[in-house]
Each structure stands twice: as structure tokens, then as C-alpha cells.
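All protein chains of the complex are present and in place, except for one that has been dropped.
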Amino acid sequence: MLRFLTAGESHGQALIGQIESFPAGLKISIDKINRQLTRRQGGFGRGGRMKIEHDRARILSGLRQGITLGSPIAIIIENRDWSNWKKLMDPIRPVSSRLNARQKRLANDTTRPRPGHADLSGAVKYDTRDLRNVLERASARETAARVACGAIAGQLLEYFDIRMVSHVLSIGRARMKRKKIAFDEIVSKADRSEVRCVDPAVSAEMKAEIKAARKNGDTLGGVFEVRISNLPIGLGSMAQWFTRLDGALAAAMMSIQSVKGVEIGDGFASAAKKGSAVHDALYYKPSGSVRSRGFYRRTNRAGGIEGGMTNGSELIIRAACKPIATLMKPLETVDVINKSAARAITERSDVCVVPAAAVVGEAMMAMVMASAFTDKFGNDSLADIEAAFEAYLKREF
Amino acid sequence: MLRFLTAGESHGQALIGQIESFPAGLKISIDKINRQLTRRQGGFGRGGRMKIEHDRARILSGLRQGITLGSPIAIIIENRDWSNWKKLMDPIRPVSSRLNARQKRLANDTTRPRPGHADLSGAVKYDTRDLRNVLERASARETAARVACGAIAGQLLEYFDIRMVSHVLSIGRARMKRKKIAFDEIVSKADRSEVRCVDPAVSAEMKAEIKAARKNGDTLGGVFEVRISNLPIGLGSMAQWFTRLDGALAAAMMSIQSVKGVEIGDGFASAAKKGSAVHDALYYKPSGSVRSRGFYRRTNRAGGIEGGMTNGSELIIRAACKPIATLMKPLETVDVINKSAARAITERSDVCVVPAAAVVGEAMMAMVMASAFTDKFGNDSLADIEAAFEAYLKREF
Amino acid sequence: MLRFLTAGESHGQALIGQIESFPAGLKISIDKINRQLTRRQGGFGRGGRMKIEHDRARILSGLRQGITLGSPIAIIIENRDWSNWKKLMDPIRPVSSRLNARQKRLANDTTRPRPGHADLSGAVKYDTRDLRNVLERASARETAARVACGAIAGQLLEYFDIRMVSHVLSIGRARMKRKKIAFDEIVSKADRSEVRCVDPAVSAEMKAEIKAARKNGDTLGGVFEVRISNLPIGLGSMAQWFTRLDGALAAAMMSIQSVKGVEIGDGFASAAKKGSAVHDALYYKPSGSVRSRGFYRRTNRAGGIEGGMTNGSELIIRAACKPIATLMKPLETVDVINKSAARAITERSDVCVVPAAAVVGEAMMAMVMASAFTDKFGNDSLADIEAAFEAYLKREF
Partner (left out) sequence: MLRFLTAGESHGQALIGQIESFPAGLKISIDKINRQLTRRQGGFGRGGRMKIEHDRARILSGLRQGITLGSPIAIIIENRDWSNWKKLMDPIRPVSSRLNARQKRLANDTTRPRPGHADLSGAVKYDTRDLRNVLERASARETAARVACGAIAGQLLEYFDIRMVSHVLSIGRARMKRKKIAFDEIVSKADRSEVRCVDPAVSAEMKAEIKAARKNGDTLGGVFEVRISNLPIGLGSMAQWFTRLDGALAAAMMSIQSVKGVEIGDGFASAAKKGSAVHDALYYKPSGSVRSRGFYRRTNRAGGIEGGMTNGSELIIRAACKPIATLMKPLETVDVINKSAARAITERSDVCVVPAAAVVGEAMMAMVMASAFTDKFGNDSLADIEAAFEAYLKREF
């Protein structure tokens, strides 16, 4: 099964992403991967670290001459600031005694867990009182490796004309009120906005919210949406609870570091409506290309999933991000060593990461959908997948 | 790893649930399992079938003399109406030619897919034009097997004083406005309400909504909440995207047949707030029992999960159910044989299943948490789990 | 992924087999399943229980009117002797006080672990001193459920003209000396022999060995071979250590209750030869049907697997079974309660099960190969698998 995993600490030498069972024969653009990494680093509201890093992916295996081999794809994203962190984070050597002032502060500043973060739970679980041992892996920096993997999965979907977009629906109290937003509008407008919102007026409100939060040493969350178009009917399965695609999508989204809620199609809103106003009536178009003819719907409240399977409509999924947990005006906490009341550590300084989280959301969707797609149509060679996919589309229904 | 799966069609001979890697040595009450099955069948808004069934679990394996053996636990729930369905659903023999009128209608009434259901996607995927071949497995009847498995997992958690409750927050437009609802209030009040809502006034509104919907041949959804108390810190892990417990919880909830949205803690609401108003400050209580002393929070907006791990607070998860997809005033659809416009089939007649879905939600949470618990503390014998659990609680922090 | 699991204790109510992700649209013969169950129960050297049982499979789910649905297939094999065991093995009720003499003996006779069996290790692991709690699941009786599942998988392979046979190469010291045995010879002769050996003279020797062992209260093992013909090239993968098909085959065979060794092709013998005498030179046949033309070998020392993948030659795998562990002249052991020296319990009375183990070996191979086949060609509907398979065979090479 096509799947991926990552390794690496936030300030370690490098992040690693690895994709298993990716089909052979696909031409991969490294530029497209790097473009996604750049998108992940952007967005109004990011802190200073984003300027240092300029993440670049380097393929270590699984490709040759730009073409996938069918073997595991390993990607490395080196930490451009590693020389400054080596003394604190060396995998083998003890922390150096020759630290500069900043390093000394960082070395000692790891006993006051941040509310909202993995710090305390991880420290208890993994039996450590140096919270850096936990926060380095728990950090959302890890999503850079997800994005690199997702960018490869996305190129597979793209080959089959499956397109993906994302945009930001709200940041703090600033939100899109308009309900109908076309796929193409998102394509053309989201990346032009510093907050990845299609409406310039709402974008401006969002930026104002962020500025105000920054001023107060506070942080903001928001809601983003990912959409995928041109999917075939029947990815995922209703056969078993864990084969349902909506479950896999929800897990993928909820696993993103600040996400606290996920909904598909009309989601929570559908819970307040009547069945007759929620379900999408079916129609049939007898002619057209294999991908445009056949059954269709005029509405898409289901968000493209029925019975745990794609239904041919656009897949629409939204995720709610809580505000990030590191505050410049830190919250009350307790020192894990001496158990006295304290103020939480202040590891980094983004104010709002929702625009970036949306890019991570795309990556996660790309991985889940590439997995579902190759589950159904094979994952050995591109030629074989194409043959299976075409035969499926042509199978008379 | 402790996990479960189910088998069985809605009108087949039986549903089967199977649990793998359940620890040996736990005394299981069959009555408690049956009580959960009864709770799943209840709720104002259910149709006639609930009266026929009175599901009863029968243990086929994995227990002896009431005690788990460590071997796979198989549970069977026989279909009490099987004699009436045998001619249509026999696993081996072709559909009998000697059908009565109702059976004839059912046999022929399977070509007009219901919007909102698995019917069409499943038919395309599995290459059938007899929608019964799909809808029988896709039906939420399958959740009876989930509930039986969950009732066993729940008894493991209960042994370790981990408690679980659920209640209904909204049905259609009728909703709880009060935010603060204590765990014990749910324990004492939810099951007394026919809609499993703790507030009698809101319960009455909910019932009124259901009555109105039924009158109009329409259906309703709603929102339910599951809570789990007394969990240790550190279940789940931030180590990898797919080891995060929030992802597993989201997948489990989203896999329930009508669920379209899931949120943990303040969920979507937290996206509109500032970080300083969302994260839960930490405090420390130096004395008390091993399970009451130590770190604690005065608020619980995180819903018990930080960094993909339990943090010791109550776990709070909500799910939004869309209205059920079978309408007595059916929606427009297309016949899969002749492709002409039609009205969808009307397989069964519940108006609202949210109270039952909440019971299913408990079962899914029980399975996920029993799995996370035994992942951490072992799953061979109860004695060994106890030893590991106690050692963990006592490990000084 | 197509996979299966089982549940059930040896003297419990029933054994359950469950297959996941089996494709829709295949016509299944229940008679063929039962024929495999009968083959598993046969063989010279079996004890009395085989006469009681006459296992019959009953499909509980996943089929309708003889055709697979794509949903989980659950099979039940009821224990025909359950009424005699209910008092000892009731899943819920304590052991009845009203036992007859034989039942009393069985109830008390469970503290002296048999060398060679799971008894002691299982008792320590699962924290029980009633060895029946372990031996009931560890018993090879469980393989009846494997055989039922394998018989379904075998019908899928058969649909694609993939054939499977098994035969016995040795029992005790009696062994086939002839090396070259054609597939068709096994088809025509193995099942005619009471010991499933193709050579009547060796069959006679094997039976003599068994008779002698029975007389001495002893038991015998032996070696069996499973072969599969007409496999496509490229099942399994060299991409990762755990995707190699030879590893999966070895695990499947080694998991059979008495198996202590597995080899593919020339196996251990190839370790003593030179490379030039081991590897199979390649040739090419430009014409013929898609399944007969192309690359071929004149020898098959590799046993059909190179680089962890099928190579188009016959797959040949052998397994060594140790003698069964229950001796009528029991070995020395130690009572788990009072720790005094004792003689091991004598639960059942087969002398030699190698002919039956070969049937189990077929079932395991069928499951592994059906899984590898559907991994490559899809597992949703038979029509789609056929299309993908044909396209693969026709892809010019």
C-alpha cells in the first residue's frame, strides 16, 4: 500500500520523508516539490525562522533521472541552521560546554511546559524532564517532510488529471461569509493572498486580526478547506469501518499539529438541516467523455463522499486549527523539575499558521488520495495503472 | 495490537464482531454487552425494525467461563428476522422463485440509488446493478457488531476505572445552549431522555423536531458528544502522524455511517479564539492518590488531547451526523438499469438516529482507547497490565 | 488488502474464518470448500476425533446467491461435538458441577504441559494455570478455518487458471527418493494415496511407519510440498524487506502448527551447489498465447521466486513438520500447580498429520497468493481484475 512516514527533529540535522509502494514510471519535478515547500513557509503571520530556512528537498532514493523506480522514495530536507543547533542537538555527543549565550538559554529553557503543546504529555510518556526531547519531534516543523511527500503524491494525481486546491476560510474572527466558492476561483486567487483567502476584503480583515494578535503577544487559529476535483467514483470502501475513506481523510487532517476539528461537505451544518435539504439528488448525462458523462449531482453537500467512498463530486474537507500554543505572553504553567508555578517557555514566534496549515492539508489529502487511487488501480507501474483506470472508466454502467 | 472488525449484511443471517489481541483474564458480563445493544436500538425516532430485533450477543470464542482467554473474541448477533429474508439473501442459493408480495417488491426494488447513501458509489465500485448487494453491508445495522465489541472494550477500561458517557447536543435545530455540562450530569440524565439529551426542555424540543420531520416524510441529524474520564497521561504518540491519538479518534468517529464532522475539545470554536483564551494553563497538586495528584488544568478546551496524546483531562469528542439518507418522500434519482429519472428506494424508516449514533460513538471510542491503553501497558494478561499501569502511575514525575 | 483471520477454540462452539477485501463477483462453490475440509480431516494416521467431526462450512456473510459481494466473508464451522463439551467450555457460565466421568477427567487434566506444545509458554504468557485455556486455541484444529478460507481464495486463483497441488514427500524415515515429479502426476495421484504420496511403494512404507509409531504410543512428522502453476511474473516485490513474496510464503507456512522448516525451490540443497548449477538460465519463446509465450526457463531450481517476486515458473515450497506433540506414552513434564515431576497430558490421539498439514499448506499458499494477486490486479470486482490482468499480460515486453 502506498503510504508515507517522516523522521527528524525540528532543529535536528534534517527532516526525512519516505514514501512506500509508489508506482514506477512517473516523471517527478523537483521544482514542484520545492514550490510546495515554499508555499508551506509562506503566509502572513509567520515568525523569523521562515526566513532562515528556505526549505529545499533533495531526493535520496527511489528516482533515477527524474523517473520513479517503484522502490522507496526517500527525501531529505536539510536544516540550514544546523550549525547553530549542533551543540544542543547532536545525536551522539553530549551537550557541549562551550555554548554561546543564546544556546545556554535554549539549553536551560526546557522545563516549563507550554499549555496546548505536547510538552507535558510527551515528557511523562517518554520519561524525560528535558522538554526539548519532546518538543523537537512534536513541532509542526515536521510538516515540511509531509509537504515534500505530498508534492510527489500530488504529481501522481495530477498525471490522472486529479486537481487539488486549498484556501483559508477564517482566521480568528475574520471569516468568509460567502458560501459558494468555485474551484477555479480558489485556483486563481488563493495563492495571491498573503493569508490564502480568495476574498481581498476578508484577507485584509485577517491580516488586521493577525497584527492585533501579534501586538498582544497572542496567537490565532482559523479554518481552511481542501478540495479535490475529477476523482473517479468508488475510492475507499464501505466494507469495513477502517476502509472507509472519510475515516482515513479525517485521521490525516486531524493529525496535523494544530487541527481540532474536521468536516466533510456540509459537515456540522448538515446536522441542523432536514434530510431533504442535505442529500444530493442524482442525475444522468448519457454522453461526453468517459470522465464527464454518467451520473452527476447538481449540489454537493456530501462533499464528494457517500458510504465512505468517493461519489464523483468534488471532495471538500475543512479543518479547524486552534491558535498555536507558543505565546509571547506565555500562560501559567508548572516547572517539571521543581514543580513551582512558572511561565511557559517561548520556543518560537509564529502568530498564525493557518495559511501554511492549508498547504499541509493539501499534502495530507494528496497522500490519502494517492493511496486510495493506487489501492484501486494498482501501484506497480504507471502503464498498468493507466490501463486499469481506463478499463474502469469504460466499464459500462 | 488490540483491534476489531465486523462482518455481516443488514438482513443476512447474522452480524459478526471479532476482537484481536484482547488481554486474558478479564471477567466479561454478557448482560453489559446486551445492555449496550439495547441502548443502540433505542431512541425516539427509530422505525419499526427496532421492535423486531432485540439484538442479543452470543460469544463464540475467546472466553471461557466468563473470562477472556487472550485468543480472538468472536461475537455473533443473529438476525431474528432471518426467516423472512432467507429467500432474498441466501448466501448460496439463487433468489427463490416463491416469494411473497413483500419479498417480490424488495427483490425488484433495488435499482434506484438513494442520494446520501453508498448505493451508487458501491454499485459502480463493485460492479453490480442490484443495489442490495451494496446497501446490505453499507447499512448502519452493522454498528450493532461495533457496539458489541465496544462493550467488551469498555469493560476493560472500566476495570481500570476509566469511564465513558455520551449525550446528544442537538437534533435538527433543537440544541443545548448551555456549555458547561458535568460528566456526572450526563451519567445521571442522558439515558433517562428518549433522545439522550440531559436537558428535559431541550429533549422535548428535539422530540417535537422529530415528530415534525416524520410527518413530512423527512429525516434529521444532530450532534452527539462522547466523554472519557480518568485516562492516564500519554496514550497515543506525537512520534509519527499516524500514531497521534486524535487522528485515530477522528477516523473512528468519521467511520460511523452518518457522521460528517468530528471535533475534539473546543474544536471549530477554538479556531475563532485567541491562543490565550484557548490553551489550558497548568497547575500542580503535590498530594493525593496516584491518579489524582500531579499536573492538572482548571479548564479543558483541549478536550483531553495535546500533541496527539492524552493529557490527563477528560477526553471530549463531538460528531455531527447528517440526517439519514432514506426518505419516505424520496429524492430524485436515476435508475441504474435504464438510466431514467426515478424516485429513490425507501429501504427503512428511521427518522433520526442520533441518540443511537451516540451509543455507537461510545463503542468506537472504547475500542480506540482500549487499543491505545493496551498498546502502552501490554495486552497479554490483566495481571501484567495492572503491574505496568501501576508502575507507570508511580514513576515519579 | 486481501487477508484473513480466524477465531475459535478447538472444543468451542465453532471456528470462524473471516476474509477481508475479497473481490466482488466471484461465484463460490460451497461444495469445493467442504471438499477441502474433508481432505483436511483425512489421511492415514488420524485419531478418532476426525470421525466425529465431518466439518461443514456455513457462509455467514459476504456472499449472496453464491456470488461474492466485496464485503467481509465470514465462515462458521460448527463443532459437532459441542453438546459434550459445553459444560467444560461454556464461554460464559462456570464449569458445571454436573460433569460425567470423562468430563471430570478432562476438567482436572490440565496442569501437566506437553513438551512440544504451546501449553507452558501460553500459560506463562497469559497467566493461567489451567492449560486448557491455552491449548484450546493453540490446537491445530484451528486450521479447519484456515482451510475454509483458503478454499475460497483458491477459487479466485482457479478463476484465473492458477492451479495448486500438494503432496507428501516423507513421513518419518519413509521418503520419496525420486526428484522429478510433474505437477500433473501430483494432481492425479496424491489424493488417491491415504498418505497423499504419489508413489504407491513409498505410500506403503509411510503407512508402515505410522503403524509402528502408533503401536509404540509415538508420533511422526514429515515433509510436504505445495506447488502453484501458471502464475504471472511479478507478484511480490523486491522494494522492501517485508514486501518480498518469499518472506510472506515462509511466514504462512511456518505459522502452521507443527512446521519447523520451510524451503523454496532447491532450498537447503542449493546451499551446497555452485551458482552455475543453481540458477536457471533464461530462454524466450516469441509466439503462443499471452500466458505461454515470452521468457521461460528449462530448469526450476529457484522454485518460481527470484528477487522476492514470482518469475513465471511453478512456485514450489516445502515444509518440514515435526511429529505431533501429544504422545500416548507421554514425556516427562512438571505440574504447573505443585511443580512436581509428572507425565504430560494426552489430549488427543493423531499419530501423524502430515497429509492433512499439506492440505493446510495449500490453504495458506492460496491465501498468500490471492493476496499478492489482488494486490497487483485490484480487489474490487472480478471484471476490473480481469481487465487489469489482461492488460498486464498483453503489455509488450
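We just call them A, B and C in the order they show up, numbering each chain from 1.
Operating definition for what follows: contacts are C-beta pairs under 8 Å (C-beta built on N, C-alpha and C of every residue); 3 or more make two chains touch, one makes a residue touch a chain.
All of these numbers come straight from a predicted model, not from anything done at the bench.
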Of B:157, B:239, B:282 or B:305, the residue in touch with the unshown chain: B:239
Residue among C:12, C:91, C:303 or C:378 touching the omitted chain: C:303
Option from C:262, C:315 or C:369 whose C-beta touches the chain left out: C:262
Residue, one of C:55, C:225, C:280 or C:314, that touches the chain absent here: C:280
Chain C, residues in touch with the chain not shown (by the definition above): 5-6, 113-127, 134, 137-138, 142, 146, 170, 172-173, 175, 213, 216, 218-223, 233-234, 237-242, 244, 246-255, 257, 259-268, 270-276, 278-284, 286, 295, 297, 302-303, 306-312, 320-325, 327, 329, 331-334, 336, 339, 341, 344, 364, 395, 397
Touch residues of chain B, complete complex, unshown partner: 1, 20-21, 70-72, 234, 237, 239-240, 243, 376-378, 380, 383-384, 387-388, 391-392, 395
Where the missing chain touches chain A, by residue: 5-9, 12-16, 18, 20, 24-25, 28, 30, 59-66, 69-74, 76, 89-95, 122, 125-128, 132-134, 136-137, 380-384
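Basically, only the chains that are shown with their structure count from here on.
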Fraction-based call for chain C against chain A, same above half, different below: same
Identifier of the chain whose CA centre is least distant from the whole-structure CA centre: B
Maximum centroid distance from chain B, chain identifier (CA atoms): C
Separation of mean Cα positions, chain B and chain A [Å, integer]: 27
Rounded Å distance between chain A and chain C, as computed from the means of their C-alpha atoms: 44
Junction residues of chain C - those touching two or more other chains: 20, 70-72, 380, 383-384
